Structure formats: structure tokens, C-alpha cells
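The complex is shown incomplete by one protein chain, all other protein chains being positioned as in the whole.
Should a chain be cited, it is by its letter among A and B, assigned in written order, with residues numbered from 1 in that chain.
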Amino acid sequence: METLIFVIFAALAVGSGVVVVVHRSPIYATLSLVLTLFSMAVLFVLLGAPFVGAVQILVYAGAIVVLFLFVIMLLNVQQEEGAHARRSAQLVAAILGAIVFLGMFWLAFRQTTLRAPGPLTEELVSLKGLASALFTDYLLPFEIVGLLLLVAVIGATVAARRPGAETNAPQDDYVAEDPSSGPVLPREVRS
Amino acid sequence: MSVPISWYLLLSAVLFAIGAIGALTRRNGISIFLSIELMLNAANLTLVAYARQWNQHTGQIIVFFVMAVAAAEAAVGLALFIAVFRQRRTIDVNRMNLLQG
Partner (left out) sequence: MNSDLIVTLIKYAVMFAVFINVAPIMVWVERRGAGLIQDRPGPNRVGPIGLFQPLADALKFMFKEDVTPALVDKPLYLIAPVLALMPAFTTLVLIPFGPTITVGGRTTPLVVTNADTGVLLFLAISSLGVYSLVMAGYASNNKFSLIGSIRASAQLISYELALTVSVLAVLIPVNSFRLTDVVAYQQRYGWNCLPQILGCLVFLIAAFAETNRLPFDLPEAESELIAGFHTEYGAMRFALFFQGEYSNMAALSALGATLFFGGWSLPFIHYPHNLLGAVLGLLTLVAKIAIAMAVFVWVRWTFPRFRYDQLMRLGWKFLLPLAIVNLILVAALTVAGVLKPLNP
């Protein structure tokens, strides 16, 4: 049963992962990333991390990827001609990718001890253990991540602000309907 | 019966390689970002798999931090794309060459 679930969702993750990389339309690529994230969440649950799985869907699929979609629609990014790099560059990338893969493959199968994990323990799955580890041993990194997010929020607000924008009305959120920025036009006729 | 951890590591290696190839070959800024998210997720899978193997929470906790950093990266990166798009009407990374000598 567990093996079956693993195989289904691993195949789904790889398949949609390939679509993310090769599909020319950014919307389709982003939506198949959601599918990848969802399959990964299922695998996290399978690995005894239900909380991480839920957070993965809530934060990644529910917020970060929606932000991508928002920007794609706001800038009206279309599928462009020749979205990919030149042939030679693709070859180099493929070779590098293969090297990365083989390196990780070797690391994964070098240690024979990894092949038989013990049964899931209550302690690993429970939220209490996770929370007490996060808020005692890892308290400092946790605080630093909070600071990082604050800096990111301020940075993003400053970066996306239109030069010379008034502080009062219309805010940056309004950009979608402003004719001077991203043109919102129907897509052309496709054959 | 439970799935050997090495299978998860293998899956993670496959996804990481796919993401790496995507990040190297795409020219659209958004697509590069998507490929990077794929690589981060592959890394997350490895961390959770090792957490399962050694029965410790450390791996899962690092995944939280990775997610938070990914969120920060997405927010700042997309804001930069919006700013660049305003100036240059494109987010093709090959055309962001203002600083090229």
C-alpha cells in the first residue's frame, strides 16, 4: 500500500516537474508546479511529517505560487518565441544536470544502512516533539527567519513601489487597472 | 512494508536535476524562479527523508526555514521583476544587461 502511494505520487511529481521546466506557457508551468508541490506534500505525510505536509500546501501552494500567478497575470507574461536557450547551452545544462543527478545517486546508494527505516514512531509524528524542538534548540534560527521575513516584506514593498508614487491614493495594488503599466489584452487567435 | 529511504533520495535527485536544467536553460525570469522552487523542494524531500531515517525532528525544522526563505525570496524576486518590467517591458533575463560592459 505504502509502496503504491509512493510510486503514484513520485511519478506525478516527476511528470509535473518536467512540465514545469519544458512548458512554454508560464501559467501552465506554474500550475503544474502546484501539482508537484501537492505530490511532495503527500510524500511528506508518508514520511511521518504531516505537519510539514500541511504547511507545504498552506504556504507553498496556497500563498507563494499564488503570488507567482498574480505577477504572471499582472505583467501579462505570454509564451514567448524561443523561450529556451541556444542548443549548445542546452547541452551544457543537460550535462551539468546529469552530473548533479549522478552525484546525488551515488550518495543515496553508497550507504547500505539507509535501506530499511524502522517503523514510524509516535515521537516523530507528534506535533509536540516538533514544537518543543523548534522553540528550544532552534529558537535563535527561528527568530532570525522572522527578521528575514520582515526585511523581505519591507524590501518587496520598496522595490515594487512606483517611483514617485504618492503615499495616499491609488496604491501599488491598483497597477492592474492602470493603462500605463502591464497591458491587459486578450490573447491572439491561435491555430 | 515501508519504502526504503534511498528511493526518496533518488526521487529527490531526479527532481533536483530537472530543476537545475530548467534554471540553466530557461530565459524567462518567472520560469527560472519556478525551477529554483523545484530544486528547493527536492532538497526539502531529502531533509524530511533523513528525518525519518534517523528519527529526529531536525530535518523537518530545516524544511520550515527553507520554506520561509523561499517565501522571502519569492516576494523580493517578484517585486524586482515588477520593477524591471516597468522600466524595460520584459522579464527576459538575457535582456537585463544594463550593467554589461
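Basically, contacts are C-beta pairs under 8 Å (C-beta built on N, C-alpha and C of every residue); 3 or more make two chains touch, one makes a residue touch a chain.
Because the structure is a prediction, the values reported are computed rather than measured.
Student: The chain left out here touches which displayed chains?
Tutor: The omitted chain makes contact with A across the full complex.
Student: Looking at A:4, A:127 or A:147, which residue reaches the missing chain?
Tutor: In the complete complex, the chain left out is touched by residue A:127.
Student: Even though one chain is hidden, which residues of chain A still touch it in the full complex?
Tutor: Contact residues on chain A toward the absent chain are 27, 31, 34, 50-51, 54-55, 57-58, 61-63, 66-67, 69-70, 73-74, 125-127, 169-171, 173-174, 176-177, 184-187, 189-190.
Methods note: only the chains that are shown with their structure count from here on.
Student: For chain A and chain B, what's the span in angstrom between their mean Cα positions?
Tutor: 6
Student: Give the list of chain B residues in touch with chain A in this complex.
Tutor: Within the complex, chain B contacts chain A at residues 1-22, 24-28, 30-31, 33-35, 37-38, 41, 44-45, 48-49, 51-53, 55-58, 60-61, 63-65, 67-76, 78-83, 85-86, 91-92.
Student: Going by the contact rule at the top, pick out the chain A residues touching chain B in the complex.
Tutor: Where chain A meets chain B, its residues are 2-3, 6, 10, 13-14, 17-18, 20-22, 26, 29-30, 33, 36-37, 40, 43-44, 46-49, 51-52, 55-56, 59-60, 63-65, 67-68, 71-72, 74-75, 77, 80, 82-85, 89-90, 92-94, 96-98, 100-101, 104-105, 107-109, 114-121, 123-124, 129-130, 133-134, 138, 141, 145, 148-149, 151-153, 155-157, 159-160, 162, 175, 181-182.
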